[in-house]
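Submitted below is the structure of interest, expressed as structure tokens.
The complex appears here minus one protein chain, its other protein chains still in place.
The chains carry the letters A and B, assigned in the order they are written, with residues numbered from 1 in each.
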Amino acid sequence: MKTQNQRAWLFVTPVLLLVAFNALIPMMTVVNYSVQETFGNNLFFWQGLDWFEQVLRSERFHNALGRQFLFTFLILIIEVPLGIAIALAMPKQGPWVPFCLVTMALPMLIPWNVVGAMWNIFTLPDIGLLGYFMNHTLGISYDMTQNPFAAWVTIIVMDVWHWTSLVVLLAYAGLVSIPNAYYQAAEIDGASNWAVFRFIQLPKMKTVLTIAILLRFMDSFNIYTEPFVLTGGGPGNSTTLLSIDLVKIALGQFDLGPAAAMSLIYFAITLLASWLFYTLMTKNDNKS
Amino acid sequence: MAQIKLSNLRHSYLSKPESDEDYALKKIDLTWEDGGAYALLGPSGCGKSTLLNIISGLLVPSDGKILFDDQDVTALPPAKRNIAQVFQFPVIYDTMTVYDNLAFPLRNRGRDEETVKERVTAIAEMLEVTDMLTTRASNLSPDNKQKISMGRGLVRQDVNVVMFDEPLTVIDPHLKWKLRSKLKELHQRVKATMIYVTHDQTEALTFADQVVVMQDGEIVQIGTPVELFERPAHTFVGHFIGSPGMNVLPCDVKDGGVFFAGERIGLEGPLEDVTNGAAEIGIRPEFVSVSGNGTGLAAQVRKVADIGRHKVVEAIANNSRIHAILEGDAPNAGDQVNLEFKQSQTRLYKDGWLASTPGEGVQ
């Protein structure tokens, strides 16, 4: 049982002040913009919920949101099973384990714009390793600046490259925590490999996989820098994801009202996901 | 059901064992009779779990053979050996119900649902878990979880042996005896060979008909609980079993007799091929008494502990500590007393091993 102690608020005050400064004031600004219209010179007019209506009805927003969901969906159905499979294939102990962990984590520690730039160099049609291989060795026409499909494949492969290791590391952490006796008991019970996976490994990985899926959901939903550097949202608008579109509207066109309304809608979606995340995680904490 | 024979078994966890030290098991020859209740007793790290895992097939021994009714199973995997094992921590399949847990080993072997139902119902009744069959196994208390693990072992009718690897470690003390007597009862009902691994002498002695005592990868003694208590074949067994353990006193063998602190000590019987020199006397505290007439070994009482039914007296004689268990009156700490050993229970150990034989007592 934890001690009931209101002085604990003293301990959290610095955190509270710093995060509130960063989160609440900007959020107030966004809310302000979202209900007003401005023509410059600091003149604002009450606009009500018009911006929200406009954003929610605009085809542009629908398209960006649709692309965003498609991207996140593809990321999840590729990265999660792939990550689990790789974690299952990794050695449980031995000298190779630290090597695997370190090399697998490396992509996650590279600045996001460098990730984009790196993949740009990697996929250049004539002088990139992948681009050259596709165009000249396999003879498949591949140029993501021209072909929307190629652009999509590239941003998906890039994200798989960048973040699958997160699923691997979490799943692996769950796997190595399973006591050996479980495998031995299953062997004696005559369980097949599939049954071992289905009834021992998967249930024991449940918590870490929940975390992995939700982290991947939210991070891929918020993704901006990597695809922006790689494709700039093109060709056309084919890879303009939600964040890219938002920045275009806000910083490119300076349409502050719609941008703010869009921010709030965007944020509401992530907030919902955060709530789900938190509920699931604390439910687990309470049990153990 | 089968007789299990271990022949010339050796095992090392190293790939290239060099000396005897490298072996976790050093040459084991042992036969487990069909239907017996055995305990494998020894301190942690003595190799008892290794031995168990070799019988179940989770480990392949470096040398030697395992025979189930004269059939060599050394190379067979666990699933093919038809054995059951209950582990230290309850292993249950969290996502399944109790019923599905119990049915799991049968379903894996392709039994039809009717047989499964019949067996599961019977086992559930035996374990008194019938009312839990539909609950999820993850919601059970540790002792019930351990019952389910046992049930998974017993549900197959034809198991050759059921092995228990310290199964009561995580069980609350007040539930331990309940589960232990349940086990004993189960053994009588299913008549399967059972091997119970433990480092707790009480568990071993109450469960087993035959106790196998191990130390440092070797079997030191096999016998009934009474045999182990009365005639430990090795000073280790004497120490390990009993509370407090057997007194072991350094002594001299000379002139055809045994001397401790200059006094000649009477033994249970004649010495066989014992060369003169240093040896040890073994006598259980239960057979040490305080003499009333001033004869016997002079000693000073250091401590007296009252543990209910009797008193444990710790005395020092010739720099050696001697325990005595006394009923009724006992001396006080600091008293000078004379101790007497019951001759028929006084034994000689040479290099740790029993060297005296029962017979007419010798002075």
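The criterion applied here is as follows: contacts are C-beta pairs under 8 Å (C-beta built on N, C-alpha and C of every residue); 3 or more make two chains touch, one makes a residue touch a chain.
In this section, contacts and distances are computed from a predicted model.
For the omitted chain of this complex, the UniProt record lists the protein as "Trehalose transport system permease protein SugB", which is one of "ABC transporter ATP-binding protein", "ATP synthase subunit b", "Anti-sigma-W factor RsiW" or "Trehalose transport system permease protein SugB". Seen in the complete assembly, the chain not on display touches A. Remark: the omitted chain is touched by one listed residue; of A:49, A:105 or A:140 this is A:105. Listed by residue number, the positions of chain A touching the unshown chain are 2-12, 14-16, 18-19, 21-23, 25-27, 29-30, 85-86, 89-91, 98, 100-114, 117-122, 124, 126-130, 132, 136, 161, 164-166, 168-170, 172-174, 207-208, 211-212, 215, 218, 221-222, 224-225, 229, 242-244, 246-247, 250-251, 256, 259, 263, 266-267, 270-271, 273-275, 277-278, 281-282, 285.
Just so we're on the same page, only the chains that are shown with their structure count from here on.
A straight line joining the Cα centres of chain A and chain B is 57 Å long. Interface residues of chain A, counted against chain B in their complex, comprise 179, 181-182, 184-185, 187-192, 195, 199-200, 203-204.
Against chain A, the residues of chain B that register as touching in their complex are 53, 56, 58, 77-79, 83-85, 87-89, 91, 93-96, 104-105, 108-109, 149, 152-153.
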